[in-house]
Every structure is written in structure tokens, then in C-alpha cells.
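Presented below is the structure to which this report refers.
Missing here: one protein chain of the complex. Every other protein chain is in place.
Chain lettering (A, B and C) follows the sequence in which the chains are written, and residue indices restart at 1 in each chain.
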Amino acid sequence: MDSTIKHIGVFTSGGDSPGMNAALYAITKTAEVNGINVSGFRKGYEGLIDGDLVQLKSHELQKLTQKGGTILKTARSKRFLELEGRKKALQTLNVNKIDALIAIGGDGTFKGLLAFSEICDIPFIGIPGTIDNDISGTDYTLGFDSAVNTTIENIDKIRDTAESHNRVFIVEVMGRDSGYIGIHSGLMVGADAILIPESGTDFINLLGKVKNYDSEDAFLIVVSEGDEIGAELVSSKIKEVNPNVDLRITKLGHIQRGGNPCALDRMLGIRLGVEAVKSLLQSKKNVMIGILNNQLHLTPFNEVVKQHQVNKELHELLELFGT
Amino acid sequence: MDSTIKHIGVFTSGGDSPGMNAALYAITKTAEVNGINVSGFRKGYEGLIDGDLVQLKSHELQKLTQKGGTILKTARSKRFLELEGRKKALQTLNVNKIDALIAIGGDGTFKGLLAFSEICDIPFIGIPGTIDNDISGTDYTLGFDSAVNTTIENIDKIRDTAESHNRVFIVEVMGRDSGYIGIHSGLMVGADAILIPESGTDFINLLGKVKNYDSEDAFLIVVSEGDEIGAELVSSKIKEVNPNVDLRITKLGHIQRGGNPCALDRMLGIRLGVEAVKSLLQSKKNVMIGILNNQLHLTPFNEVVKQHQVNKELHELLELFGT
Amino acid sequence: MDSTIKHIGVFTSGGDSPGMNAALYAITKTAEVNGINVSGFRKGYEGLIDGDLVQLKSHELQKLTQKGGTILKTARSKRFLELEGRKKALQTLNVNKIDALIAIGGDGTFKGLLAFSEICDIPFIGIPGTIDNDISGTDYTLGFDSAVNTTIENIDKIRDTAESHNRVFIVEVMGRDSGYIGIHSGLMVGADAILIPESGTDFINLLGKVKNYDSEDAFLIVVSEGDEIGAELVSSKIKEVNPNVDLRITKLGHIQRGGNPCALDRMLGIRLGVEAVKSLLQSKKNVMIGILNNQLHLTPFNEVVKQHQVNKELHELLELFGT
Partner (left out) sequence: MDSTIKHIGVFTSGGDSPGMNAALYAITKTAEVNGINVSGFRKGYEGLIDGDLVQLKSHELQKLTQKGGTILKTARSKRFLELEGRKKALQTLNVNKIDALIAIGGDGTFKGLLAFSEICDIPFIGIPGTIDNDISGTDYTLGFDSAVNTTIENIDKIRDTAESHNRVFIVEVMGRDSGYIGIHSGLMVGADAILIPESGTDFINLLGKVKNYDSEDAFLIVVSEGDEIGAELVSSKIKEVNPNVDLRITKLGHIQRGGNPCALDRMLGIRLGVEAVKSLLQSKKNVMIGILNNQLHLTPFNEVVKQHQVNKELHELLELFGT
């Protein structure tokens, strides 16, 4: 056990995602049990640069495992991309006698830590937090399961009105250039077609399917925002071949980012948060904690890559259900 | 009691709304207790014209009070606007020996019944169903409360991410040319600004408020889809005066139409459905059943108007909270 | 306008209920606009006695309209029942220069204010907050609609498993000696039987119904906790006449008290909160603000009674659907 660590700093960075507060709770509780103080930097790297920090207490965080977003707030920091900014951050760590740093965020966050490690040699630990689930070294990122649950609950609502009117609905979901939310939610709601960036859409097939769809029923198309074809183009193509179609587009948007974290994300936040502190006590540094094949797993920052996880099994499911 | 009624026809028309199935249950149950059969016409006036009907049983409908949309499906019918269509509908009623008709829909639906009454003299009863709550003669229309609940649950989610990033969010909600969903949901989520068609927005004031808003917090703007200014214009104006603002637009869209009906809409459906049958038994005809000042209330079809219910109290609330 | 009021005290008392925080927001916002400070006493009358108060700011409360419970906490106070306690409370008001008092609670809370008015002559205003909806002078109390929504969402879940097993389920809901939650939720979920204290249950009829129920389906019985027969007795009677019945009891319990307030309760909190401050400015005192027939309505404290609101219409619905 590394008994030299007395004060851990923690922050959330990049896009917020449900489960971050559960991770903050677990980090703080585990640290407290080991006689370590925890300070939270606000607004990601900005708080590191500006020395904007608050002391964290597990007794207060305990009530917030259910809360979406991040109580530390988050931001993307241009200043930290410059050496000048990183030097200021280093000064903050020195002034506040921070012995170790835990960051919750996406691959950009971990790249920032790598750059920072060139001038700062306290240990850094990363926790993957993004609804897009597009980070290697972990099966799930914090927030993905909550985002998918929000997505399917709302597509279920859309099914009610789609079936009442026998309408075609195109629902656009989030994921940036990853179709992971799209394929998962599409399968889960029994969609008639699923369009994601990772898969060349068989457009002819889709149009044929819509043309001949049972006009006594709904027809649901789930499109990932990163899909090159996109909701509008699909819509106009469908209207070309099927001018009388009763079609609507809904873009779920930012509701997918918020809301109380679901079970999986709370547990993930707790498991990763506990392991982050334990890893520091075992003198680990510059690694991201993930859950790979249901086991805790460490990946060095320089091996973490942005990754689309549409594996063979998913591709087969897409082929079977999605076109 | 009107003992001549042996067979009631019922249909849902216009946009679907949560609570319609509860009304169908109540109509059928009340009819059965009084020895009356109920047939449901599918897809609104289209089913009337085409003779597309199913027998309804309260035992089956009982399980569906929780279901959004309408199991009878709904549609807007161009054919019924023509005398030809209405004549076919009359024929359907005659062939199936329908003694009375109950329609669940909006003001357009009731206008249709008025026109139909010129050639068909069986009694018609209307039940107001639309999420827009824009019909006179009732404090609530079926579906309004459920739509507002869906709206606020989702704006609550947006608040999570807005607060995490200290962002300005413009959320567009439904209501066609009525701001009723907008003002209600805006008040309920603690919005910083609420823009609805019924109120000339003090744009200067809004921009000043956004310009000076606490950059350490979220700023939520709720805009009704019918508002002439609209989400995009508000967004571009804000960016003019405040170029660095971190702003997002989310349009909630059709998720507001679906989902399980909330308590109020289920109860409303049951109360209005029971009263519709009772009114028929009391030889009422060509009236809409509403709840006015918490009491059951009948309004003749020719007095039902499309109405924006932003009354004096709401205007004062808007002035107090919304700008 | 009463320009002498500069500082309002507010507290929540009795059982907590969803919507209380929205009322606190509206009170504070309306007061601020009128240049009035607001202090919140913690834990009901206990905080008044102990001088335990915090300053309220609408900017902070704005984010909490969505939060269940009461951020001021609540309690039942034995000390305030004694003159000694009330004298200490008076002292607290004098020391803190409180010019007026707004209390959110049930009929016991208003009785306390009446007693207090004998030694304290600043104006008091009451807002009805209890999930039981058993107070005269208002159609809805804060929290009732949220409790019913929680109830029906959970009975809907029970229906899933009841139908999968063709089981009889007895679900006990809250309401103390009022059957208001019971009858409403029972109707809304399509229950096969509804037992409430206000209605002499036709036990023979119920047993006959259960004995002959379709063993290919679920059979749902909703029982109010105040019903003299109760879940256990119903269960044992059913097993007497129908020994092989597959029956389960579920008591929903305190989940009905918490959770995010639904739309109606947020709006009710806002309307009542605004009117409470306006009433003070109009020199009103010792009245409860309610919504009667959808209009704001003032009732003097000494006319507020605990009341079961199962009116004629509800009794007819119960007869039609509930036995």
C-alpha cells in the first residue's frame, strides 16, 4: 500500500454523463476509509488551472448517487491544451498538496493527462465517462446504459403514437460518430430499420421495405446522428418512392445526456471509483480503469483509443433485425 | 332513461392522446352495465366510412387503461369532409344498427359531427381529446396532463446536463398555436424564460437577462412551437449579443404525444366516458362532455370553440416567472 | 398593498409531500419581486421554537421544483402543543423580525396556527400539503396527484406479473382513514375490486366475484389502508371460499410519499405559493389558500376541516367499477 498519498484531487471532464456522481461518492468513501482527503476540482481542467476546488465528503455524496450530471461541473478546456495552462494546473496541485489525481471523462481527457504527465509526476488514474461508449479497454463507459434507457423509454412513447396513426417514424439518437447507442436502442425497441455509421446501409432494401410496409402498422427507423445518410435524407428518399407516406422525424437530443443514472451506471461508477483509489494505493499510475469481460481491467493511457465497439455479434444482430 | 339505445358506436379521431383507452374502457363498462353493446370504429371517420369496426369488451379494455395512444387507431379523414363520405358513414351506421355515437377528439372532430348531424339524427356525444388543451367547455382535455408530465420529466433531464456545463438551453415544446403546454411546463421546471404565442415576448428584456446571466449556472428557456419568434431566432439573437454563449436547442417532438397516461388523464377518461353513456341514456345529443370547474359539464357542439386558455392568473404567473 | 411586510417566515409541517419545494420557490420568488425577504424555518414548528432558520433565495429554489420531500424538512411538534412552546416560537419571530408566516401542511398544522394566533397577531397563511387529499376548501392538496401517480405506476407493474401467473393480487395503498387514493388508483388501473373505508364493502359479492373469476386472467383488488376489512382479512376470506387461489398481497408503503412531484403538484405549489404572498400583501390573515372548482379560494382556518371527499360522482363510479 502506498502510504504516501494523503490528498487526492478528482475532476470530471468532457461531456457529462449519468453515473459520474456515483463514482465521486465511491472515490471519496474509499479514500476516507484509507485516511485520505479528497478535493474536487470544478469544471474539469479549468478548475485545475484556476484552483477552483471544494472538499468532498462521502456523507454528502452518498445522497447523490441518484443524481444525473456531475456536481463538480464539467467543461472542455482550451487553455489546458497549451503548456501555459498545464503549468498553472501544476502550480494548483503543488499549492494544494495534491498527491494523486483521478479524472472522469472520455479519451480526450486521458490525452490531456498524458500531456500533463510530461511536467507532473504524481500518479493519474482515469475513469471512462461518456454516453457514447466509444473507449477501448472497457465494455461499458459511465452513462451509456442510462442514455440507452432514456432513448428506449422515449421511443416506446413514440411507438404509441406511431401505432395509433400507422405512421413511419424516423428517430435520431445520439452517439457522435459511433452507432453504439443506435444499434442497441434500435434492437431493444423492435425497430423496423436501424441505420448506423459503421454499416453501409442497403438503401434500396430499406426503401423497398418502407414501400411495402404494412400500412396497418407503425414503421420505426432508428438513425444514429453520425450516420452519413441521416434522418432528413432518409425521409426525402422515402417520400420520393412513397409520396403519400405519413412520416415524422424526431431527434431525441440532449435528453439522452441527463436523468438519474440507471442501475448499471451507478454500479459501474461505484466499482470504478473504488478501484481507482485502490489502484493508487497499489502505486499504479497513468492507467484507465475499465470493466472488460466483467472484470476490473487497467489500460495505460497511451493505449486507450477511441473505438467503435460494433463487434461481430452486433453486426450479425444488425443484419438479422435491422434492415 | 332512454331504453331505445341498444348499440353504441365509438371512435377516436384527430391526434391521439394518452387517456383515450381509459375513456374507451369506461364507455364500454357503463354501456354493458346498461345492457348496451359497443362497437369501436377504427381510424376515426375512416372506419365509419369503410365499416371497419370491432366489438369492444370491458373485460379486455380494463387492462389497457395504462396504455398510451388509442387501440382503435386514429386518422384525419378527407373523405368525411365530403357529403359522399358522410353518406357512406350513415350507411355503415344503418347496416350495423348503431343507435348512438361517441367520438373522442378535438374541435375538428366535433365540427365533423355537426356536419354529420344534418343527415343523421341518432344522438352524438363528444369527448375532448388532445394534448394541446385548446378546447372551450372543459378545463382539461384528455392527454394534456400526460404531455406536460413527459415534457417536464425530460426538461428535468436537460437541466442535469445544462447545470453540469453552465449552458443555455432552448427547449421547444408542443402545443401548435397554443402556449398552454409551454407556460405550464416552463413554470414547473423553474425556467428562466418562457416564450409562448399568446404573449408578446419582451425580447430586449430576454436578451439582457441572458447577457447577464450567471455563467456559473444553467439558463433554461422554454419556447412553444407556435411562438412566432421560435427557438432558432432566439438562439441567433442571443449569439449576436453574447457570441461566446454555450447554447443548445432541443425540440422534444412527438415523445410528448405518447407514453402511459398519467393519473389525471386516466381519471378524466373514466369520468368523461361514464358521463358520455349516461348522457345518451338521458336523451342528450350533440354535446361535448367536459370538466368545468371540476364539475361535469355539457357544451353543445356548435358552441365548442378552439380556445387558448391562458387566463389572467396564468398571464400574471408568466409575468412573474417567465421573463 | 400591505407595505409593512418586509420579512416572511415559511415552514413545512406534518407529513412531507411532493410539491412542497415548488411552493417554497413560488413564495420566495413572489416575495423577492415585492422587496420582501423570506426565511425558512426547519422541521416545522420545531424550527420556530428553536430559532432554526435559513434565508431562502429563489435562484436556488428554482432548481428544486422537481425535488420530492421538503428541503426545509418537516416534523410533528409536541412542544408547540404547549403554551410554553408557542411562547418560544413567538420570541423567535420577534427576534428575527418576521412580519408574516406561511405554513405548508395538513389540518393539524392549521390548528396549530389558530392556537398560535391567540398570542401572536402577525398574519398567518396556510397552504394544504398532504398526499391524503383530505382537507376541505380545496379540490387538491399538494402531493395527492404525485402519490396517485406513483401508486398506479407500481400497480401497473404488478399487473404484468399478475397476468403472467393469472394471480389474484391485493394491493394496499395509503390514505390513512381516507379512501381517496384507493378509489382513484383503483379506477385508474382497471381494478376488479376497490375497498375503501367510506363504502361498506359488499363482502359476499366480492367473494362471489373472486370465486368465479376467470382463472385465465389476473384479478386485482385495491384496498385503502384505512379500510376496516383490510388486506389480510380479505385474503383469508378468499382462501376460505377458494382454497387453491394463487394470491399475493403487496403493501406499497412509503414509496407513495416521495419521488419527483408530478405536473399537477408542481403547478399547484406554484399557484398556491404565489397567492399566499399576494394574500399577505392584501392584508389577508389566518386563511388557507386552496383551489376550489379550479379557482383560487380562501378558507378561514377555523372553517378548515378534515374531510373525505368521496362525493356522489365518485360513489357512483365505485359502484359501477369497484365491486
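Note that in this section a residue touches a chain if its C-beta (ideal position, glycine included) is under 8 Å from a C-beta of that chain, and two chains touch if they have at least 3 such contacts.
Note that this is a predicted model, so its numbers are computed, not measured.
Q: Checking the contacts here: which visible chains does the omitted one touch?
A: A, C
Q: Which of C:N96, C:S136 or C:N166 sits in contact with the chain that's absent?
A: C:N166
Q: Can you tell me which of A:C120, A:I196, A:V210 or A:V274 touches the chain that was removed from the display?
A: Of the listed residues, the one touching the omitted chain is A:V274.
Q: Have a look at A:T74, A:T130 or A:N149 and name the one touching the chain we're not showing.
A: That would be A:N149, which touches the missing chain.
Q: Touching the hidden chain in the full complex, which residues of chain A are there? Just list them.
A: Residues of chain A in contact with the hidden chain: 22, 25, 29-30, 33, 59, 61-66, 139, 145, 148-149, 152-153, 156, 159, 163, 184-185, 187-190, 192, 214, 217, 260, 262-264, 266-267, 270-271, 274, 292-296, 313, 316-317, 320-321.
Q: Quickly run down the residues of chain C that touch the omitted chain.
A: 12, 15-16, 18, 43, 67-70, 73-75, 150, 154, 156-166, 169, 248-255, 257-259
As a convention for this text, only the chains that are shown with their structure count from here on.
Q: For chain B and chain C, which third chains touch each of them?
A: none
Q: Please flag the chain sitting at the greatest distance from chain C, going by CA centroids.
A: Checked the centroid distances; the maximum from chain C is A.
Q: Which angle of rotation, from 0 to 180°, maps the CA atoms of chain A onto the equivalent atoms of chain C, to the nearest 5?
A: Rounded to 5 degrees, the superposing rotation is 180 degrees.
Q: Can you give the whole-Å distance between the Cα centres of chain B and chain C?
A: Averaging C-alpha atoms per chain gives centres 27 Å apart.
Q: Using the average of all C-alpha atoms in each chain as its centre, how far is it in Å between chain A and chain C?
A: Distance between chain centres, rounded to whole Å: 39 Å.
Q: In whole angstrom, what separates the CA-based centres of chain A and chain B?
A: 36
Q: Could you tell me which residues belong to chain C and also touch two or more other chains?
A: In chain C, no residue touches at least two other chains, as defined above.
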